[in-house]
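Shown here: the complex without one of its protein chains, the others still in place.
Note that the chains are named A, B and C in the order they appear, and that numbering of residues resets to 1 at the start of each chain.
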Amino acid sequence: DRPLSIIAGPCQMESRAHALEVAGALKEIAARLNIGLVFKTSFDKANRTSASGARGLGLKQALPVFAEIGSSLGLPVLTDVHEAAQCTEVAQAVDVLQIPAFLCRQTDLLLAAAATGKVVNVKKGQFLAPWDMANVVAKITGGGNPNVLVTERGASFGYNTLVSDMRSLPILARTTGAPVIFDATHSVQQPGGNGTSSGGEREFVPVLARAAVAVGVAGVFIETHPDPDHAPSDGPNMVPLREFEALVRRLMAFDALAKAADPALPK
Amino acid sequence: DRPLSIIAGPCQMESRAHALEVAGALKEIAARLNIGLVFKTSFDKANRTSASGARGLGLKQALPVFAEIGSSLGLPVLTDVHEAAQCTEVAQAVDVLQIPAFLCRQTDLLLAAAATGKVVNVKKGQFLAPWDMANVVAKITGGGNPNVLVTERGASFGYNTLVSDMRSLPILARTTGAPVIFDATHSVQQPGGNGTSSGGEREFVPVLARAAVAVGVAGVFIETHPDPDHAPSDGPNMVPLREFEALVRRLMAFDALAKAADPALPK
Amino acid sequence: DRPLSIIAGPCQMESRAHALEVAGALKEIAARLNIGLVFKTSFDKANRTSASGARGLGLKQALPVFAEIGSSLGLPVLTDVHEAAQCTEVAQAVDVLQIPAFLCRQTDLLLAAAATGKVVNVKKGQFLAPWDMANVVAKITGGGNPNVLVTERGASFGYNTLVSDMRSLPILARTTGAPVIFDATHSVQQPGGNGTSSGGEREFVPVLARAAVAVGVAGVFIETHPDPDHAPSDGPNMVPLREFEALVRRLMAFDALAKAADPALPK
Partner (left out) sequence: DRPLSIIAGPCQMESRAHALEVAGALKEIAARLNIGLVFKTSFDKANRTSASGARGLGLKQALPVFAEIGSSLGLPVLTDVHEAAQCTEVAQAVDVLQIPAFLCRQTDLLLAAAATGKVVNVKKGQFLAPWDMANVVAKITGGGNPNVLVTERGASFGYNTLVSDMRSLPILARTTGAPVIFDATHSVQQPGGNGTSSGGEREFVPVLARAAVAVGVAGVFIETHPDPDHAPSDGPNMVPLREFEALVRRLMAFDALAKAADPALPK
């Protein structure tokens, strides 16, 4: 029952300057709050709703920036991989390899990520039950890598809607044995909900994050951006950077209570 | 943002002695914790999965017991009604009339309950979206009764399963204007899951209750029983009475934090 | 494997003249097609989305019209009941008592309907799995009435949407032993989808009806109206009366094929 950690950053790496600016701001917030923070950003949005959606800076340009964030700011870095062949190269520049939810059953990708020895954060597919993730995690640990995180990010609920089943969090912990992360950003996504892009409801990020932390999780994943309404992807569900610190502060209080042995009665 | 209240009691009234025993125990717990508590029990389980399921003591025998609990213990009492013709008589013995989820669209029942002037607690149908409840509440307030509570108790999710969407809680509050109750007992029900009765997963009652209170609710509904495994109905999802006080104590701590203006950082 | 029957009529009885006009037209169509047809209309829409929705002619005015349709046109008549106390009286004027989907678990209503000895058509709740209906049917047959029909009308699928699981049709037949009806009208409903009324997608009525008949059913339920766009309820999902005959004719061809022992190859 270690204290809550945070995985945060902008959905995609828009430029070196943008990534460094957001990472620097997040580092300061984490220091003020005394909380562990992993910087997350994607070098390639490989599964956009539509082919016309911006995909990010790309692997070649992004890797030096990842390395720079790690070395100059001292922040651990997470990014997602989409094909087995990418894993080795990406692993040289980041600390955590993330498996996207749609790809969580792709055996070769899981094995390649496992083989890097890096921490692997695997997102639960929207089409899976929480107990199904034990098989997914076993593919990674069976590949000789015990450093696995599992992330809840909502389950398909009718068309263009996800629902977050809070029972999933203890079920994931019990059946996989891995630390459980709650992705508060993508859980409020409305997949395909805007026609050629996914919609989202940013107002529910704190709602679901509070619920998950009260249930008890190892970490929360929150995408944040200085100007979400003009971000190239996931804008509708990213938290404005100016609201990020207060949100995390509140989550830390819930986390302390969730993990306390015997809380005092309120006066 | 008044402090959390609790609606609690055994699923059905098994006997006068049983009801008084549980009500007495709950009154003591509520006094120790300094929390508002409404005693809940059903005089008739009118929609059991199977015709062979026990239905409870019945209206005639139950009404004097309801009145006795109110007068001798000073606890407010809630029970559910199933036909319009019952409302007037039941209202004479209880403080809150509850509309079962399956019946939340039955206009005559809602109007009859409204006409008693009592508080009406209407449960959200498993087949409704949270925003659909505005029309349901309007049937009651349009009948001249502003004293309405709305209760979230899960949404249908595939077969024999319910899921609790925590976004529903703020949506219900905003769209109906009524205080929102989270029913932690029936949200963990597996409807029809045992063939001729409904299953349930008691272990998830605290999980979902904590999540809901962290999001922010006016009250939590928790069925409790001295010996749930031998209860005539809803045994699989009732909380053992001996665990009830610790559960509520923990929920009160989450509630205080959820409603605090500016929580301190954990040390 | 008897040939397909049809249950059809306008959603609610708007007036004596309107009911007789539609019933007369349906009788002529049924005679031309040589198909068994039961006339359906509701005397009271007791669970409208909103209290301001029109509810129909009411019990007292409707019963003589039901009797007149039966005696003057020779059409069997079906209508729905909502409270146990209505069953005896309604049974004197109609041939089939229908239990609405929301009420399919209300034991007293099922028993009262069973006690009339009339055929009881019970709709599967949107919140039930098909195998759950065995318990519902057992309440009626256990009440001494073997004349039960079960109707599939869609299952909750996220918010404001229903989905028709075609596997449900053989499962209902096998687990209940009763003839299975497919309600093509309410299966395309979008519950609460228009804010203060339910939406629907009339264009999918033939789609789902064809699918169900190809799977194999005893009957199809289709609401029809001379002018659905101006009907007081269920307009969005009623079939225009002028399209009804061609639709049923096509369904009859699918039905013959579905029930044929060994169909010839198309040339």
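Here is the rule we go by: a contact is a pair of C-beta atoms (placed from the backbone, for glycine too) under 8 Å apart; a residue touches a chain by one contact, two chains touch by 3 or more.
From a predicted model like this one, the values you see are computed outputs, not experimental measurements.
Under the touch definition stated at the start, the shown chains contacted by the missing one in the entire complex are A, B, C.
Across C:Leu59, C:Leu73 or C:Ala211, the single residue that touches the chain missing here is C:Ala211. Within the set A:Ala85, A:Ala246 or A:Ala260, the residue that contacts the chain not displayed is A:Ala85. Touch with the chain that is not drawn comes from one residue among A:Arg16, A:Arg105 or A:Lys259, which is A:Arg105.
Against the chain not displayed here, subunit B makes contact via residues 157-159, 161, 163.
Residue-level contact of subunit A with the missing chain is found at 46-51, 55, 82-85, 102-103, 105-108, 111, 125-132, 135, 138-139, 142, 155-156, 159-160, 191-192, 196.
Although one chain is hidden here, its contacts on subunit C can still be listed: residues 3, 33-34, 155, 157, 163-167, 169-170, 188, 201, 204, 207-208, 210-215, 249-250, 252-258, 263-266.
In this text, only the chains that are shown with their structure count from here on.
With centres defined by CA atoms alone, the chain at the far end from subunit C is A.
Subunit B and subunit C have Cα centroids lying 34 Å from one another. If you average the CA atoms of subunit A and of subunit B, the two centres end up 36 Å from each other. Separating the CA-averaged centres of subunit A and subunit C is a span of 48 Å.
Residue positions of subunit A touching 2 or more other chains, listed in rising order: 157, 163.
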